[in-house]
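For this view, one protein chain was removed and the others were kept in their places.
Per-chain numbering from 1; labels A, B and C assigned in written order.
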Amino acid sequence: MTREITTILPFIPIGAALAAAMGIFQARRFPGFRETWTFLAAGFQLYTAMAMVPYTLEGVILVTPELPFLPGAGIQLRADPLGMLFLTLASLLWLVTSIYSAAYVRTLGMRHRAGFFSAFSVSLAATAMIALAANPLTFLIGFEVLTLATWPLVVHKRSSKVLRSGRAYLAYTLLGGQLLFAAVAWAAELAPGADFTAGGFLEGAAGDTALRVLFALFLVGVGTKAAILPLHAWLPAAMVAPTPVSALLHAVAVVKAGAFGVLRVTGWVFGPDLMNELGLDIALAAAAAATILFASVRALGEDHIKRRLAYSTVSQLSYIVLGAAIGTPLAIAGAAFHIVAHGFMKITLFLSAGVIQVATGKTRISELGGLGRRLPLVFLCFGLGGLGMAGIPLLPGFLSKWNLAFGGVRADAMWVPVLLVTSGVLNLAYFLPIVRIAVFEPGDPGQVSRPSRWLLLPPLLAIACALVLGVAPDLGAGFWSLAEMAARSVAEGDAPLTAGTR
Amino acid sequence: MNPLDWLAIPPLAHPGLWLALGALVTAIATATGVLGRRAASAPGILFAALAVFAASRAPSGSVDFRVARFDLVWYHADDLSVLFALVFSIVTLLGLLYGAHRLGPGETVAALLYAASAVATVLAGDWITFFVFWEAMAITSVALIWQGGLPESRRAGMRYLLVHAAGGAALFVGIALHASASGGVLDLGRLAATGPPFWFLLVGVGLNAAIPPLHGWLTDAYPEASTTGAVFCSALTTKTAVYALLRVFPGAEILVSLGVAMALYGVVFAVIENDFRRLLGYHIISQVGFMVAGVGIGTELALNGAAAHAYSHILYKALLFMGAGALIEATGRRRLTDLGGVFRSMPVAAILYLVGALSISGAPLFNGFISKSMTLSAAGEAHFYFAELFLSLAAVGTFLSVGLKLPWFAFFGKDRGIAVRPLPVNLLAAMAITAGLCLLYGVRPDLLYRMLPFAASYDPFTAGHLASNVQLLVGAAVLFALGFRRLAPTPTRNLDADWIYRGRPGRIARPLVTGARALGPVAQAVRSGALTAANRAIVRLAAPGALATGAVRRDPFSFRTPIGRTVLLAAMVVGWLLLASRL
Amino acid sequence: MKGILVLLAGFALLGVGLEALGLAAGEEHHGGFWNFIPLWDFAFGFVGAAILGLVARGLLKPLLARSEDWYDAAEGDR
Partner (left out) sequence: MIEALAGLLVALPLAGAALMPMVAVLRRRGTRWLAFGLHLLTFAAAAAVFARTAATGEAIAHRMGGWPGPFGIELRLDGLSALIALLVTGLSCFVASAPVDASRGATRRASPVREGLVRGALSMLVAGLVGIAATRDVFNLFVFLEISSLAVYTLVASGGGRATVAAFRYLIAGTAAGSLYLLGVGFLYGLTGTLNMDDLAARLPGVEADAALTAAVALIAAGLAIKAALFPLHGWLPDAYVFAPAPAAGFISAVMAKVSAYALLRLLGETLRGIPAGAMALETMVWLGTLGVLVGGGMALAQRDAPRMLAWSSVSAMGAILLAVGIGSPLALAGALFHVVAHALAKGCLFLGVGGLAETLGAGDRRALRGLGRRAPWTAAALTLAAFSMIGLPPTAGFSSKLLLLRASLAEGGPAGVAAFVALLASSGLAALYFLRVLEGIWFRPRPEGRPAQRLPRALAAPVLSLAVLVLLGGVFSAVVEREFVSGAVEAVAGATADER
């Protein structure tokens, strides 16, 4: 049975990141301190997250006292399994990315570093807030702060083209945020003071149509960040950002905040039963399916590495949305785990793409010929990441795909596994040519500078984690258990949550 | 305890483990420079030998362990799986020996991993493990094909990969559906041949078995692999599928028709093929058809026949591909129309090739005979008379193109005076050993029969069998002798199922991709258009006339509501309130 | 050429002899009625091969044969 303990512990990961942001800003004249602060904060955030995970795994939920905000709405954090899963992932990958960022800014001699690192920290604080939000209002605040804090990062290069992309990015995410704002206000009106409740709290709170509209508002709100079709255009546009930003924020923090939000909304605001009753699950699943297919096809036609990765992200995020829509325990567990799985694999891909860019200045797939011999480790990482995306077994993507597929079958939706495998094939179709061209096609690699080992280490670390997760998804942070616990709390299912032979 | 007895301990008895270790050692040794590129296959040969040894002594039983929340039975040995594991290991050893003179580290590692995956697939005890290695096989085999080194190898490899990914996808769906239906039980065992799980699994497995029209990948990619790569390819992928069919769908009657159709399909296309490795590829399809039909017939004899035929087939087909590879290595040509009269320059290889050709044709005293006649007899005994008839027809066709047409036009026929490079010893040795095995099993069928999964006894050497086979072959030979000119190859390319994704239909995909690309700007235009329109509507409401003069756009300062209008509007508001309240 | 013909004849004789031997030994026979026709397999081998050749050369080849670089042309810039 779950038990709640009131403590201020969940505030600490957020506080750490915020403190780091201020520290970095203050230390803007002392370059060394910036990274020190970042590493300290990232390490500390990870440490506190890992310190809280055992409680969560034992069924103890850490809750902060509620800070009053407005009547019927307070700010509160609650370290439930789903939140801990996201928090641990984000802080772990923050640490990995920090190493990379430090090397990246030095290699490229980037400007505005203090702003860069402090905005990064604020983004992570916001992500932690989103992860641990106990109610829609807290979630919304984190969501909006994340939007704003990532803007400077996206437009870091400051050129007109970049600024235009940044405007698109912000227009989408801010407008989405406003709709989420409306939805949160509405939910607060229907059920004042309601926290995220496993299984939803809106049952019977309003008429069917009103609830459907509310759901649409919620979904457009969080779905913008989750890049559900047709709200996805900002994500490829945001690829103008420096690679560490694309890697962490647009593979993990921002987009996952959206996907995580979709899970929260479907599982903790509406609940699978209500969604089913209102026919929302079908609608959402259809949107997810369309996104998965469209984005995969779109990725095929993209020659720019990072943009192809972005479309892949669009497609993969909808796996999570799909799981949330299906709403069976297996599917939710698969979706929750996919947050983690996709995080590790996609960050590997992004970081590898970044190394390629740093070492050769090349950003297009067709230019990669002959590079395989010069950067073998990078393309090893890239290949493994791509295979993982396609759901090849022994990589974590398989685990989420399997559970999603099984969950779909359990819900009598045979098209779910078909869709997932179709997407898997498309994944191979757009990832492996990159490796093929680099490793097997002849070509002039041009001038290749030797990338710093600190640039190479993070992708290797990430893919190593992914490989471990693929065979031992519970090792370390207990990601799979967390996903499973989260799913179990939302939907009671008769099905065994793991498919084994015995 | 004899150190070699350790190989009988289950974890170490897994031949795939040794093959994978071989790959690892090769990779490390060549990457660190301990081993020169020229000797890259040496450790592989050693480890493949260990794998053969391990497979020959593999104890039956299961070993499972928990991975990623699944209880995976990664070692499940019974007669059927060990039979396949053994022959896979043997052919790996032979293939490495065959290519030792030219195998680089990349190709060696890919080949070893490919073989390891195949072995692990047949030794898998549950669907998940099976799927894991099934996918691994697809990927590693592509890595092997890509080593073919030609632009066409890379393109064909990519197509191969995608087609296999699609097959794996169908398999995945099938497994998920099956798992759901069985309540999470994933043991690899006989399944009912009905319902969606069956069809998905059939498509998934059938694609690897190259059942038309899912066979396009085979004849597309195998001719583009390197000479050595093709040897591995010919042996492993399709036979793993046969194993899966044997394990899962014995007696599924639809397989009889499919098998017969395959057997004939391959034969007919082989008759008009010019690229001799593609020709051999068509004969893989044809021969696998025998096995598929055997699985469909489903009697113990038929299943034994299918398993035995897979075993034989791997050996003689490897030999045939070795021969084809020898031809390519010696002459640098790969089309029958470019060849002719090289027998005199490379008699040993030619004769060894002919051993393979006779084996595949089912000539008595060669190993094809002892397994093929099992299937034919089983068909007869189980009253699949037409199956038997058509399979015999396929056998005739096999002899016609592999046994007569190919050697005639390549080795004999018109001498074009082609310069022939001498063949290395290891290549010929590998061919000789393989040919020796073909002959050995052809003469001593009991060596093979005792490894078969069922106890059904069978004697191939009855006078009737022998008579029937000899007559068939002679009949076909007579026809060829009379009409070989009409069977002469032409330098053409025949369309086949790969047209579906390479020809006109395949080109549909491109507009789809381009169309998806074009959607972006369109959507962008719609979005900004909608925004502009909304904004204009608002401006029009607040500042009538402003837009018409372009005033707002040109100079925002110039526009202001006339103050008289404010006063007028105030009066209107008063009027409205008066009116509305009084009504 | 002559040697080959002799070889063929020899094998043909062997086939006839073996069939006779089998009949004499009273071996069990399975299959359709055609299997009971004497020297059926000679005929089948010959006719079967002819049919296959005809079908392949006469029917399929005109339908399916293209120039060797047909796909390269079809695939265009790929």
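A few comments on the model shown:
Operating definition for what follows: a residue touches a chain if its C-beta (ideal position, glycine included) is under 8 Å from a C-beta of that chain, and two chains touch if they have at least 3 such contacts.
Everything numeric in this text was worked out from a predicted model, so none of it was measured.
Put simply, the missing chain touches A, B once the whole complex is considered.
Only one of A:40, A:110, A:171 or A:216 touches the chain withheld from this view, namely A:171. Summary of contacts with the chain left out: across A:10, A:152 or A:200, the touching residue is A:152. As for the chain not pictured, it touches subunit B at residues 534-535, 537-539, 541-543, 552, 556-557, 560-563, 565-567, 569-571, 573-578, 580-582.
Residues of subunit A in contact with the chain left out of this view: 67-74, 137, 140-141, 144-145, 148, 152, 155, 158, 163, 166-167, 170-171, 174-175, 177-179, 181-182, 184-186, 188-189.
Here, only the chains that are shown with their structure count from here on.
Mean C-alpha positions place subunit A and subunit B at a centre distance of 36 Å.
Each chain gets a centre from the mean of its Cα atoms; for subunit A and subunit C, those two points are 63 Å apart. Each chain gets one centre point, the mean of its Cα atoms, and the points for subunit B and subunit C are 27 Å apart.
Within the complex, the subunit B residues that touch subunit A are 64, 66-73, 125-126, 128, 131-132, 135-136, 139, 146, 154, 157-158, 161-162, 165-166, 168-170, 172-173, 176-177, 179-180, 184-187, 196, 512-514, 516-517, 520, 523-524. Those residues of subunit C whose C-beta lies close enough to touch subunit B in the complex are 4-5, 8, 11-12, 14-19, 21-22, 25, 27, 29-32, 34-35, 39-53, 55-57, 60-61, 64-71, 74-75, 78.
The part of subunit A that touches subunit B in the complex is made up of residues 230, 233, 294, 297-298, 300-302, 387, 390-394, 398-399, 401-402, 405-406, 408-410, 414, 417-418, 420-422, 424-425, 428-429, 432-433, 436, 439-441, 470-474, 480, 495-496, 498-502.
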